[in-house]
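All protein chains but one are shown in place.
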Amino acid sequence: MVIFTSVNKRQMSTILRISILALLFIMAFSISAFAQTVDESVFRLDRFTVLIFVLVFSSAVLLYTNWARKGKELFVRKIPGIDAVEEAVGRATEMGKPVLFIPGISDVEDIETIAGLSILGRVAKITARYDTPLSVPVRYPMILAAGQEVVEQAYIEVGKADAYDRDMVKYVAGEQFAFTATVNGWMMRERPAANIYMGAFFAESLLLAESGNAAGAIQIAGTARPEQLPFFIAACDYTLMGEELYAASSYLSREPLLLGGIKGQDFVKVIIIICIIIGVLLVSFNIGDWFVNIFRVM
Amino acid sequence: MEFWRKIMNIDRRWVYLLIALSVTFPMIVVIKFPVEVTPVARQLYDAIDKLPDSSVVMLTFDYYPNAAAETEPMSIAALHHMFKKDMRVVTLSNIPLGGPTIAERITREIAAEYDKVYGVDYVNLGYKANYNAVMHGLANSIESIFPSDYTNTPLKDLPLMDSVKNYDDIGFIYVVADNATVDYWIQIVNAQYGVPIGSGVTAVVAPKMYSFVNSGQMTGLLGGMKGAAEYEKMVGEEGKAIRGMDAQSMAHLAIIFLVILGNIGFFATRKKEGKES
Partner (left out) sequence: MKKTVPVVVAFLAGFVMVISFFFNTEQIMNWLSVTFGMDSLHGKTMEGFVLQWVTIVSGFTLVLGVFSIVRVNARAVAKKSEGWFYKLLTVVSVFAMAIPAMLPVSKDTVGGKIVFGIFPDSWRALFGTGPTSIYDWLFTYLDQPMMETMFAMLAFFIASAAYRAFRARNAEATLLLLTAVIVMLWRVPMGEAFLRLFSDSLPNYIDLFIMNGFNVAVQRGIIIGAALGAASMSLRIMLGIERTYMGKG
């Protein structure tokens, strides 16, 4: 497994990575073939389509990542919300006010929270560079631990280890509205100049955004929850929608390896669009049942 | 012109006052407009209604107490429907804060009206951490995840659970939720185990659920207090949802009035500024 660490990453070719993935699947399949108690197929044939999709998706992401590593120029469109992050932090620095960052209110098992923590790392580097106070209230203890690590590392990388205070990231409350009430109160007292909400949010999204608006902060939000997007759009200055949240960390860092991941997922999106168009046409002419059945999963 | 500028930049506390008045007004003057049933709510009702009497239905209480105003009437109406049809109900919650307690209180209250016996006609499994493990585990064996119910009675001592071992013995899962838990029920239980699912969700979550109803992954949907009111009407049990419709109507009208006022002010000030420039 050491082949996946940063030490040997340069020596790894994309084809080798895909081969290892395929080999592991074949090994698992072989184990099942030799299984003594086989009343039904160990390999779930009804999910074969999903397997093909996973392999295509993985290959696309890894191929683009490999091309990015080799120096190929990858175009990623401008995302205004992410461009505004540095501007927002700059505003906070000029006003002498803190930056509030909330990495969502879900636990670490939610991929949006991981995306939020990745963005936190980038934002912490900016606040460290400008010596801007940073406040990161969190709802779960695991996020507390992860957030402190992320922020500390960011400050160390910028050479401002002394400026780091572990209480920048603080556990506020485990209950959704207790968390919201505490953060709202802090916002109204401290009047942060910039509020950045990146992660999974639920009913408290509008409470946070409106309070931030009342406090006069510039607000940038990003979530993949479609039901919370309207609230952020109404109350925030910039909103990252859906996958823009996942792209934000790569976009901020401009690291080729991460940008390659975004391009790979866009390639798969094109394939999905083509499948949708084909499916709509076939079903409209009443000859689409076989095509629809390809995508059924049980 | 100054008037419209003031209107455009009105202190938000006047807005709050208007909303407060619009919600309290129907408590004094009861209007009661008829509640019309939407197709998605009808679909959910029919799905339960078509099940044979004495089927086993799983009713989940996946909501926090703060959303109870919208979701509790849904749960109550659902229980009325199920007990009227002599269905056997298994309840559980994926929300640690309040979910199982609310389930216990409501099911016992409604069951008493129909002389239902705990352990024979209904069981409250309670809460177990890690929804992923719970939803996958119930497919194999309910007892492996919930060895005892909410009151710590072993499942083997509850006659209902003798015939309900896993999803194969459950005819329908009725999810009442205010968060993403309903997504997991669809992605894990319906997609991977094929159990039919219907849900009642808060009004904020409802627009997202339409895509699942459309694709057939979900059978029926109740959205917010209006959805609860529709279900109460279909079941024939007027409750908090129908009574709350007046207040919600007035609040919506107040917001529409504010939006119109704001836009008149916007156009009036823009026109005047255009003339001045």
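We call the chains A and B, going by the order they appear; numbering starts again at 1 in every chain.
In this section, a residue touches a chain if its C-beta (ideal position, glycine included) is under 8 Å from a C-beta of that chain, and two chains touch if they have at least 3 such contacts.
Predicted model only: the values in this text are computed from it and were never measured.
> Among A:L63, A:A88 or A:I114, which residue is in touch with the absent chain?
A:I114
> Which is it among B:T38, B:T153 or B:N166 that touches the chain not included here?
If we include the chain that is not displayed, B:T38 is the one touching it.
> Tell me which residue among A:M142, A:A161, A:I274 or A:I287 touches the hidden chain in the full complex.
Touches the omitted chain: A:M142.
> Given the full complex, what residues of chain A touch the hidden partner chain?
Residues of chain A in contact with the hidden chain: 1-2, 4-7, 9, 17, 24-25, 28-29, 31-32, 34-38, 40-44, 47, 50-51, 54, 57-58, 61-62, 65, 107, 109, 111-112, 114-115, 117-118, 121-122, 140-142, 144-146, 149-154, 157, 167, 170-178, 180-181, 189, 203-204, 206-207, 209-210, 213, 224, 226, 229, 231, 233-235, 241-243, 245-247, 249, 253, 257-258, 261-262, 264-265, 268-269, 272.
> May I ask you to list the residues on chain B that touch the chain which is not drawn?
Looking at chain B, the ones touching the missing chain are residues 10, 12, 15-16, 18-20, 23, 31, 33-36, 38-39, 64-69, 97-98, 101, 129-130, 132-133, 136-137, 203, 207-208, 210-211, 214, 223-224, 226, 229, 245-246, 248-256, 258-259, 261-263, 266-267.
In the analysis below, only the chains that are shown with their structure count from here on.
> Indicate the whole-number Å distance between the mean C-alpha point of chain A and the mean C-alpha point of chain B.
29
> Show me the residue ranges of chain A that touch chain B in the complex, using the header's touch definition.
Per the touch definition, chain A meets chain B at residues 109, 175-177, 200, 202-203, 214, 225-228, 297-298.
> Give the list of chain B residues in touch with chain A in this complex.
The contact residues of chain B facing chain A are 12, 64, 66-67, 97, 132, 178-180, 191-192, 194, 202, 204-205, 207-208.
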